[in-house]
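Here the complex is missing a single protein chain, while all its other protein chains stay put.
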Amino acid sequence: MTKGRIEAFSDGVIAIIITIMVLELKVPEGRDLAMLVPLLPVFLSYVLSFVNVGLYWNNHHHMFHAVRHVGGWVLWANLHLLFWLSLMPFATGLMGENHFAPVTVALYAVDLAMCAIAYTLLVFALLAEHGRDSDFARAIGSDRKGKISLACYVAAIPLAFVQPLISLVLMAVVAAIWVVPDRRFARVAERG
Amino acid sequence: MTKGRIEAFSDGVIAIIITIMVLELKVPEGRDLAMLVPLLPVFLSYVLSFVNVGLYWNNHHHMFHAVRHVGGWVLWANLHLLFWLSLMPFATGLMGENHFAPVTVALYAVDLAMCAIAYTLLVFALLAEHGRDSDFARAIGSDRKGKISLACYVAAIPLAFVQPLISLVLMAVVAAIWVVPDRRFARVAERG
Amino acid sequence: MTKGRIEAFSDGVIAIIITIMVLELKVPEGRDLAMLVPLLPVFLSYVLSFVNVGLYWNNHHHMFHAVRHVGGWVLWANLHLLFWLSLMPFATGLMGENHFAPVTVALYAVDLAMCAIAYTLLVFALLAEHGRDSDFARAIGSDRKGKISLACYVAAIPLAFVQPLISLVLMAVVAAIWVVPDRRFARVAERG
Partner (left out) sequence: MTKGRIEAFSDGVIAIIITIMVLELKVPEGRDLAMLVPLLPVFLSYVLSFVNVGLYWNNHHHMFHAVRHVGGWVLWANLHLLFWLSLMPFATGLMGENHFAPVTVALYAVDLAMCAIAYTLLVFALLAEHGRDSDFARAIGSDRKGKISLACYVAAIPLAFVQPLISLVLMAVVAAIWVVPDRRFARVAERG
């Protein structure tokens, strides 16, 4: 019951975040394709953010599949994650409208890193709730993929000042890795 | 469970897409009906898009009725469909605010074609999940209606440069055809 | 199941409509209460629309409580209702930002009348689905309240050109009448 409502609220917030980002694509006036050229950086930022927010939904969805009960701190850890996700439309617009200026790419990476940290804290809150010896804990395992992602996001912050493209490629690669569905929870779901 | 959450998330995103499109209708200042005349192209685009997004929800809804289980790729195929649907408010505004300029009508048709392709990919992902010999596969059948629609959307792209009105009528006719509910899944639902 | 998803989608769309209307309240700059004075017409329009959209949700909610099954046309009748409801933020902004100019009050009444007609069509579609001899048909009864409301909205259109205040008071009175919960479906729910 409680779990269902957290899922429903999170789905609602993530659905709105992923959709209002498109409002950053301001409708241009014109009669040929050239009018779309200035929109390209915003569009590319939108694609990257759509995939990122989509994979947070995806992982959230898979993880809650294995969740058995939720306590008070889980709700706040979840809201904390939603807070950093809610800044994605701003970070996306900032990066796109300023044509991937180093500081904006770095700030985008900061937001992704904060999302990853918030997700890790949510995992900790759920682990505390379920115990070290639960199916949930076994499903999480060492969370190597999550740790590598966080390391990449943190690395992308200073790299943006060297060359923004390196940061962007790094963040895109991390997103691509996550597109492959997480087998861990699938295994628990099969057993459960 | 998993199926329910995909439906809920898709419903959320589609509900937001269909509703934020109305934000393209900027409130004019004035004291007589003439102030609404410049809004007519945007309004007509809105009606066409409302019907189109509505029928995607409708078909999505009917199809998932027959779905028995979902795997990892289904989630991404579904997100891919939502991505192209999420560009509908932009494509709608582009076409309406530029008074159906050929290139904007063509781009609108491109977005509808991408939605149709994404929907077909989602059907493939679900077919792979259920097997060729499932109730789901039987319900889908040859998907003649889907193939004709896609062909019409693709045809509407070059036709927009000949005469935008032809493209618009073509897209409106396709929408009208789909308003008639899909009997295929209804039959499965009755049997199931 | 199908009923649940129509309810969920309608709830989503209505929730977004009722919430994005607040975006018409543009944040003013200033250091005293006088800055809020120009916002008063928009605010009053917002209150009227919030109550109106809220009562559509309320009635929709009560009516679907008595619904036993839904067919294909119900989905489209429902989408048709959502279409006219989706124009409420525009009609609200139009009326508020033009300080209740007669034509804008008339257009607001037109939208309310279209919502009432769409709701009636939805009731017809559901009656056709359930049959004249069903609990649902008995719950609907003669729908006297619905007919009176529609008559008032239609009357409010020409009255706006005589004196907008008369139309506004009429629409506010209709809203107030509906705030009292509909006993008809409550009775069926108790029996069912």
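Chains: A, B and C, in written order; residue numbering restarts at 1 for each.
Here, a contact is a pair of C-beta atoms (placed from the backbone, for glycine too) under 8 Å apart; a residue touches a chain by one contact, two chains touch by 3 or more.
Quick caveat, the model's predicted, so the values are computed rather than measured.
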item	value
Candidates A:17, A:140, A:156 or A:171 - the one touching the absent chain	A:17
Hidden partner interface residues of chain A, rising order	1-2, 5, 8-9, 12-13, 15-17, 20, 23-24, 71-73, 75-76, 79, 82-83, 86-87, 89-90, 93-94, 97-98, 101-103, 107
Chain C, residues in touch with the chain not shown (by the definition above)	7-8, 11-12, 14-16, 18-20, 22-23, 25, 27-33, 36, 47, 50, 54, 57-58, 61, 65, 179-181, 186
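Just so we're on the same page, only the chains that are shown with their structure count from here on.
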item	value
Superposition of chain A upon chain C: rotation angle, C-alpha, nearest 5 degrees	180
Interchain centroid distance [CA atoms averaged], chain B/chain C, Å	26
Where chain A and chain C are represented by their mean Cα positions, the distance between them in whole Å	37
Shared interface positions of chain C, touching two or more other chains	12
